Each structure stands twice: as C-alpha cells, then as structure tokens.
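Note that one protein chain is taken out, while the other chains of the complex remain in position.
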Amino acid sequence: MNQNQTADLLKRSMPFQTVPGEMLEAIAKLARYESYARGDVIYHQGDFADDVFIVSSGAVQHTLGIGFQATHPEKIVRSGGVFGWAAVLDNQRTRMAKTVCMERTELIRINGEELINFFKATPETGDIVMSRFATMINKEYTMPEEVAGHVPHFTQVPVTVATGLSLTMFRLSQWLKSPKPYLMMTGFGILLATWYLAVEVWKLPRFADMPGLTTVMKEWFSKDPVYGLSIWTPEYYQHIWVSVRRILIAFFLATVLGVPLGLFLGWSKTFREYVFPVFETLRPIPILAWVPLAIIMFQGSETPVIFLTFLASFYATALNTMLGVETIDESYSRAAACLGASKWQVFREVIVPGAMPFMFTGLQISIGVAWFSLVAGEMVAGEYGLGYVINTSYTMVRYPTIVIGMITLGIVGYVSSALVRMAGDYMMQWRVRELALGGR
Amino acid sequence: MISKRLTKSLFSRSNLRAVIAIFVFLVLWEVGSRSKDWFGFPMPWVGHVPPPTAVLVAWYGLLGDPGYWQSWYMSTLRVLAGFLAAMVIGIPLGLFMAVNKTFHGIVFPSFEVLRPIPPLAWVPASIIFWPTQELSIAFVTFLGAFFTIVINVLGGAKSIDPRFFQSAQSMGSSQWDVFRRVVLPATLPSIVVGSAVGMGITWEVVVAAEMISGGGGTTGSGGGLGFFIWNSYVGGSYEQIVVGMISIGIAGFVCSELLRKLGGYLTPWLRKR
Partner (left out) sequence: MSAVMQDLKVPPQAGKAGGALKGAIRIEDVVKIYDPEGAAVMAVDHCSLDIPAGEICMIVGPSGCGKTTLLNAIAGFHSITSGKIYLDNELLCGPPEKPMAQPGADRIVVFQNGALFPWKSNIDNVAFGPMMQGKLSKKEIYEKARSIMADAGLSGTEHNFPGEVSSGLRRRVEIVRALMNEPKVLLFDEPYRALDSLTKSVMHEALLEIYYKNKVTIFFITHDLEEAIFLGHRLVIMTSRPCKPKKIIDVDIPHPRDYSVLTSTRYRQLMDETVELVHEEAKKAFSAGEKEG
C-alpha cells in the first residue's frame, strides 16, 4: 500500500474526513501497513494501547469489555472503520476491547503518541480530528460521553461530542462519495431521454401520438396553459384537494374502524370465529367490482367514491393488525400476567404496542390501495379529483393534461405514504433504534 | 377417548360458528334488502341492494347464457396475458437488480418514481398508445402485477443469508451455480408470494380497466366480467351486478389458490411447519 492509498483510506475514515490533503499525506507517513489472517487476535483487553487502527479491507470483530458501560459492546469494523482509539485517550492507555479478525484483514496502524505530537503543531485541525474521534466513540461504539470526552485537546476550547447535525452531514458526504447519486441521475436521465427522443425527436410509430416531455413540462409550468391546467391555475389545486380530502376521510375511517377490529380479531378467538368468515367471504371481490353497487347504495357521486376508497384501506388495515396481534410472542403476555397485569392491562400494554409494527405495515399498504381505488372510483363515478382529470382529459383529447395528472398522482401518493411511514417511525422509536443497531 | 371427542367438538365448533356467521349475514342482507316491501321504508344503504334470494334466481338464469361464460373467458384471458407478461419481465428484472449493484443503482430510483402512480391512471395513456383496446387492457393489467412482483423478488433475493453464498463458494460453486442453485431457489418463496399478491391486483385492475374502457361507451370491446357488471348497471338489472361481483370474487380466489398450491409444490422445504 503506497502513500496515496493510505491517504485515501484516511480520507474515508470518520475522524480524518475533514483533514486537508497535504496534512493527510503527512499523517500517512506515520502509518504502517499490516495484514492479518482470519481468526488472528489483534489485541486483547488490558494490553498496552499503542496504536490506532484503520481497516483497509476485511472485517474485525470488536468486543468491548464489561464494565465500560457501552450499551452495545459488540461491533464489526469494516473498511474505513477506525478502532483502537484507546491509544489517543489521555487517561487510558490500556485496551478496552478484544479484537479478532473475522476474515483476511488488511489495515494500517498509527502510533497514538506520534499522532498526538503531530497535532500539537496544528492544534485547530487536531481538535477537529479529536472531536470526531469523540463522536465516533460515543455514537458508533456506544460508549458514554465521559469516556469519549477524554480525547486530548490542543487549543484552549474543550472538545465536545458532536451533535446530530454533524453526524448527518457526515452521512450525507459519505452518500455523495458513493456511486449511488450518480447512478440515480443516470437512471432518471435515461428514462427522460427515452421519452423525449422517442416522442419528439424520432417520432417513433405509436409514440408520436403520445404527449412529449417538453410539451408536458411547458403545459405544466405555463402561466397560460393551452388545456387549462398547470401549477398556476387554481383548478389544479382544487382537483388535488378534492382527491386528498377523499383520501383523508376514507383513510381516517378505515384506521379508526380497522385497527380496533383487527386488534379484537387477533385477541379474541371467539370474536374471530364469528366475524372472520364473513370478512373472508367478501374479501376476494375486487374493490373495483363494488363501483356500481356503491353508486346504487350511496346516492350521489361523493359518497360512493369515498366508500370504495375506505373499503380497500379497511381490509388492509384490519388484516395486518390482526396478523400483528397473532405474531406477538406469547411470552410477552405471560410476562405481563406474571407482573400482575389484568386482562385489560395486557391488551393495552402488550397487544397494542406489540401489534404496532404490522399495523403500520398495514397502514402503508392501506394508503397505497386507497389511492389505487380512489383513482378508479373517480375515473368511473367521480366529479373533480385527479382520477377525474385523467379520464376527462382523455375524452376531451387534452393529452398533456393526462400526464400532468399522472405525475401529480405519483407525487401526492408518494408524499402520503412517506407521511404514514414517518408517523410510524415517530410512534415506534424503540423499533427504529433497534433496526439502526441491527443494520450495522 | 374423551380427548378425541374434545378435539372433534373443538374443530366443528369453529366451523359451526363460521356457518352461523355467514347465515346471519345473509339473513340480515335479505331482511335489509326487502325492508321496503316488508316494513314500508328502505333501510339505509342495504335497502338499495338486491336481496340474496333474487341474486340466486338471477344467477340460475344466467348459468345457461353463453354470454355470461364468454365474460369469464375474456377476463381470465386478459388476466393471464398481463400476469404472464409481468412474471416474464418482472422476475428477471428483480433478480438482476439484486445481483448487479450498478444496474440496481440506475434502475431502482426510476422504478420507485413510477411505482406510486396507480395502475389505473395509466388507462387513458395506454389506450392512446396501444393500437387495440385488447392490448391496452393487457398493458394496464401487466403494470398492476409488475411492480409487486419486482419488489418481492428484489426483497427476497436481497435478504438471502450471505452464509449461503459463502458455503456454496467454499464447496466450489461457480458464479452461475451460485445464481442457479442458491439465489433462484432462495428467492422462490418471495416469487410465489409476489405472484399471489400480483394475481389479486391483476383481477382488481382488469375489472376496472374493462369498466373504464369498455363501459365508457366505446363499442366493440370484447366484454369481460367488469364489462358485464357495468352493462348490468347501465341496463338496470341490479341482481346481475351482484352476480358479476361474486363471479369475479370466485375467479380471483380460484386463481390465487391455484398459484398458492403451485407455490407449495415448488417450495417443498417450506411445507412442514
């Protein structure tokens, strides 16, 4: 591994991320390259902490000893990861963890003493690096802030653990360095270019009738749209609002009725045996086959559309909630009973939160099928609304407006399911945090 | 012996309850529908629905009608066409996205952007694009199943335990072997689930597409159960609407069950549990 590669590796690691290039090269000169076989122990807990390690390739299992109050003592360190940070702490020169290579591992090691001496010459950079060390020790190794606070500081200002913002910025910069955003742009580019070229430049057969990319965009953003609908016309927002309002009513009703029904279906066997068969008999009938019957049952044009949307959401919510209750491990209810909870308390404290993950999966599906049925309902029976826009634009030969309607539907639909997901994450912090740790 | 009787009664109890529940449901429906004749005022909502007995009579009358069976045939054909196309294109696409990171990076974001657009919103665009009505209905049906199948295949292939790959490689498998003997079978359960869900959506979409395109007034469409329902509505024979709904329910149910059976046959290692 040459100097440049070492500098590149340092640049990828969290503590050295912000260090300027020429200084990285100077630090790279301190580094030594080493490679280990699978199963090799790099150091044991209690060893003298001399060097800091940065993984180039492979994987290292890092197990913190008991008594250091790490909430999650186990961690796998992979390429770009830094361990052995005890070597830079000012009160701690013994290893706090045991590290074992899980596969063939290449890494570089830098003497902690030499690193600290190096930073004494450039205290400002040193403080930034050390505060990033502190954040890493606290956030990634789940060590208490007191331990992380023991990194040395070179200027007069004491070092503090970085807040959420700098961590987010770090993740953002990592993302921008990965190929993902560029591939994504390539994908969008190909999609839009195909549309543009096929319709407007090459005028391929069949495609020539379709509204082209520029036509649609011009229409969508025009202050004086040819076919009467653009982001500057109030009707556009009126249609969106009508659709959103229907979704809101239907989704609200479906949740308010479907969640309790699902909870009781899962909780009480007797209730399920009586109610579920009827439910199962009606379920195979596609929601959209209800359209004419809905029109007959609920006169007018507004209620049938809302009913259809509601019905689709309701099935998804109730079924998934029921499934959620069924998957709760019995030992949770038993543990609660042991601890003196009454039947009702078990329901409130165990069944409801335990079914929550599935319930929110259900709500995610529910909002999706709600849009699905709403569009169908509006196309067949509605007045106003995005589905109606698409259908009338077809019959009145306003082709670009069809595409505007479709894009708008996509956006509004996406935003609504993102909102449901956010609500779920907000209500299930325990799960978010669990998954975040599991994902490492 | 006592125990045997006990389990027997336990089993029949849940079945008995199911029968009671459905019977009560039908009676309530009948009473609700006939409320106008019997009590002098129609019950809200149910009062406008034809009663189950009338539906049965209408259904009996339709059993000898070749037009009714033609509708079954047309809808099934469209569902199969759209569904098979979705499988043929969706499964390789999902697998390829799971295997190749670059391809995933390029295609997946665009895929996610198109996915929230409900399939039925494509109906008009599809009619404009495809030369025949038949093809446009099949295309929308295809879209309905396509997204679900791809997402399921992708999710299934991505969640394969990496130890499977390692153990296959340690036993000397080539890349192609790993794909054929590890990735494919490990993804099969997700393919089955995705297809079953996709099949359900396909029936949803086909009904609506038939209603919108066929029922929208254009003549010469090929019929189908959705069209049958819409036609019954326009013609005012409300009993036939319910017959149509039940028929689609049965058709969809049978298709999904067949798929599940086939899936169970293809994934024998999941059977025991």
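Labels for the chains are A and B, by order of writing; each one numbers its residues from 1.
One rule holds in what follows: contacts are C-beta pairs under 8 Å (C-beta built on N, C-alpha and C of every residue); 3 or more make two chains touch, one makes a residue touch a chain.
Quick caveat: nothing in here was measured; it's all calculated off a predicted structure.
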Sole contact to the chain not displayed, among A:Ile137, A:Val350 or A:Val420: A:Val350
Residue touching the undisplayed chain, where the options are A:Pro144, A:Pro179, A:Pro260 or A:Gly300: A:Pro144
Those residues of chain A which, in the complete complex, touch the missing chain: 66, 69, 71-74, 142, 144, 329, 331-332, 334-342, 345, 349-350, 353-354, 356, 428-431, 433-434, 437-438
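Everything that follows uses one rule, which is that only the chains that are shown with their structure count from here on.
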Interchain centroid distance [CA atoms averaged], chain A/chain B, Å: 29
Sites on chain B touched by chain A in the complex: 13-14, 17-22, 25, 45-46, 48-49, 102, 105-110, 113-114, 116-125, 127-131, 200, 203-205, 207-208, 211-212, 215-216, 225-226, 229-230, 232-233, 238, 241-242, 244-246, 248-250, 252-253, 256
Of chain A, residues touching chain B in the complex: 179-180, 183-184, 186-188, 190-191, 206-207, 209-210, 270, 273-278, 281-282, 284-293, 295-298, 368, 371-372, 374-376, 379-380, 386-387, 390-391, 393-395, 399, 402-403, 405-407, 409-411, 413-414, 417
